[in-house]
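A protein chain is absent from this complex, but the other protein chains hold their places.
The first chain written gets the first letter, and so on, giving A and B; residue counts start at 1 in each chain.
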Amino acid sequence: MALSDTTSSLAGAPGSGIYREAIVKWAPLLVLLVLIAFFAIMEPRFLSVRNFARIGISSAPALMVAIGVTFIIIMGSIDLSMEGTVSVSAILFAFAFLALGGTLASWAWLAVPMALIAGGFIGFLNGLIHIKLKIPSFMASLAMGFVGTGFALLLTGGDRIRIEDELFRSLLTVRWLNFPIMCYVALLFVLIAWFIQSRTTLGRNFYAVGGGEELAHASGLNVNRVRLMGFMLAGIFYAVGALLAVGRIGIAETATGNNFMFVSITSVVVGGTALWGGIGGVWNTVVGVLIVNVINNGMVVIGLPGWLQDGVLGLLVIAAVVLSTDRKSVSFVK
Amino acid sequence: MDAIAKSIGLDFEKIKPHLPWATLLALIIIVGLADPNFLRPQNLIGMAADIVPLFIMAMGMTFAIYIGGIDLSAQSVANMTTVIATVSLATFGIGAALICILVGAVLGTVSGFVTTRLLVPSFVSTLAIGGVAFSIGQWLSGQRALYMDATLRDGAFGWMVGNTAGIPHELFIGVVLLSFAWFLMTRTTFGRSLKAIGAGELAAVASGLDVDRIKIIAFALSGIFAAIAGLLFAVKLSGGSPTIANGFLLPAIVAVLVGGTPLTGGVGGMINTAIGTLIVAVIRSSMLYFEIDATKQQMVFGIILIVAIAATIDRSKLRVVK
Partner (left out) sequence: MYKLNAVDKHFPGVHALKSVDFEIGRGEIVGLVGENGAGKSTLMKVIYGAYQPDDGSITIDGTTVRFQNPRQAMNHGIGMVFQEQSLITNLTVMENIFLGFEHQFVSMGVINWSKMAEAARQQLGKVKLDIDPATVTAKLSFAQRQLVELAKVLTLEERVDGDLVILLDEPTSVLAEDEVKLLFKLVRDLTKRASFIFVSHRMDEVLELSDRVYVMKDGAIVDVVTKATADIDAIQHKMVGRDVDKEYYREQKQKDYSDEVLVSFDNVSLGTRYKDISFDLHRGEVLCLVGVEGSGREAILRTIYGLDKPDAGTVSIKGQPVTKFHARAGVENGIGYVPRERKIEGIVAGMNVYENMTLSQMQNYSKNGVLRISDEKLLAQKWIDRLGIKTPNVYKDCGGLSGGNQQKVVLAKWRSAGSDIILLDHPTRGLDIGAKEDVYDMVREMSDDGVGIVLVADTLEEAIGLAHTIIVVKDGVAQRAFDGFRDGKPSLFDLVHQMI
């Protein structure tokens, strides 16, 4: 006799209906479609290609960051350092870009891989502190977030750095099939993330660690190495997010990373990736980010007063989590 | 560290609970050596008084973290309260305080309900309820900064910010609330239940505790404390705005964690949070004494934080470090 039966989760119990399983799998997408239908009925202009491009632009950087943290959450850990990492990567990119000629047509393209390396390095440090000092990832990454934002401030001294190179700004300005290039870049990295998740040992090992860390360890998996690589990979994706964020507004500053933390984690959860690990993935996060951004955009399009939007977003997020994810009564303890 | 402790004949298990205040003492001594002015009572008292709003918020956060949750709505609730206090001051006078506390309690209760009954992780539920609080604040304020009428303020809440025998009244408020929260945690059935839930939820269930109800009350208390923090803030700054307390949330969480209440809950408590808040305050103000450039301060803060966390947390309470 055990009292631990207090879960509403049916996942994992053999023979628990295919029906429920299909619902859990497709519910986030269903929620997204319902939201789109709702806003379209309220205001037909919501369905215009122009508006979808707008949603795409606002989603792209957040999506990169959310995908980065998805890997961490699949492992059952959490990463709160993204705001600092995004700012630092953006600023280092901007400095290098300007120093190397200020246009993608010159050697300044090197600034792109440099930014990714910087992001990966910060993620690596983050993972190192978490693993070597045995500090829970919540605390380690929270503190690293402070360090990152602080370092960004130190680099800029509070100034903004403008990137005016037309070639780089074509991320936003040049459109193919009505969508700016940055949407395609984001899509490309989604595919890369999907590839990592489904076709590489590392990607699969994230699921093993999240599904049963001790069992994975007993099977001979080097769990710490997987964690470290996970944080590094997340850092690289944050840096991609930073590049797109700079591409969107043409400015790199300490505040570039602001608001990414809560939005990205909320998106991941809304998309159906469980905070206790092992469940979910890249496509869930794509849907989650779109849900959050469709709500944000839709509220503007239907003319909801600005002051109301945060509250409505909050309530809709709760509704989305309740409707679309498999939950159990575990505390948030990571 | 273990080996060092053993070699000087001390049982490390016994030292562990004392790490947070030992860290605080060490920090104070280090800063004091650098600049003895730091140690002047007047300076220390001033520093402590300045940190009181953050401390109150951190105490609320402690309730949530102690049961293994988190309350990310605290900052938004405090923001909202500054607005509520400012707009309701003219009509209700000191009654405005009651309104603030009531609204904080209601929002906290909703967070708790969503967390325990709808099984939404508290990380998301409290963040979402924070959005609701932010909306209320924006609506009431018309998205502007508001100011209190000086006479009305002094009439109703002047006692909050005065000075008696050189001691700022905020400090009294902090101590009174600390005593209250400490009493609640250590001397009441409610506090005992919190501990049981944080340390062993299944055993608490098996012993017949109404776990959901207790968790909801914990979130409600977190909301109330955040509201009080906001009220004090509004009185201090003589006004309110829906963004005035921004930048408080993460330091409040840090204060709880550095004090020695881990995210898994069950150990630590209010005294720990008091120490944690003071550690944060000393680190912050030490920047001035070490003449650290404003642009470097946040980074240095983060680095010291990592060291402080590494030094203070009790890893034996964490089964798997995730």
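Brief remarks follow.
Here is the rule we go by: a residue touches a chain if its C-beta (ideal position, glycine included) is under 8 Å from a C-beta of that chain, and two chains touch if they have at least 3 such contacts.
This one's a predicted model, so the numbers in the text were calculated from it and none came from an experiment.
Touching the chain that is not shown, out of B:37, B:164 or B:207: B:207 (per the contact rule at the top). Residue A:208 is the one among A:88, A:208 or A:243 that touches the chain not shown.
Within the complete assembly, residues 1-6, 11-15, 199-201, 204-205, 207-208, 210-212, 215-216, 218-221, 278-279 of subunit A touch the chain that is not shown. By the touch criterion stated above, the residues of subunit B touching the omitted chain are 187-190, 192-193, 195-196, 198-200, 202-211, 266-267, 317.
Quick note on the criterion: only the chains that are shown with their structure count from here on.
Those residues of subunit B that touch subunit A in the shared complex are 67-70, 72, 114, 116, 118-125, 127-136, 138-139, 143, 201-202, 205-206, 250, 253-254, 257, 262-265, 295-303, 305-306, 309-310, 313, 315, 318, 320-322.
Contact residues on subunit A toward subunit B in their complex (touch as defined above): 3-4, 6, 8, 75-78, 129-131, 133-140, 142-151, 153-154, 157-158, 213-214, 262, 265-266, 269-270, 275, 277, 306-315, 317-318, 321-322, 327-329, 331-334.
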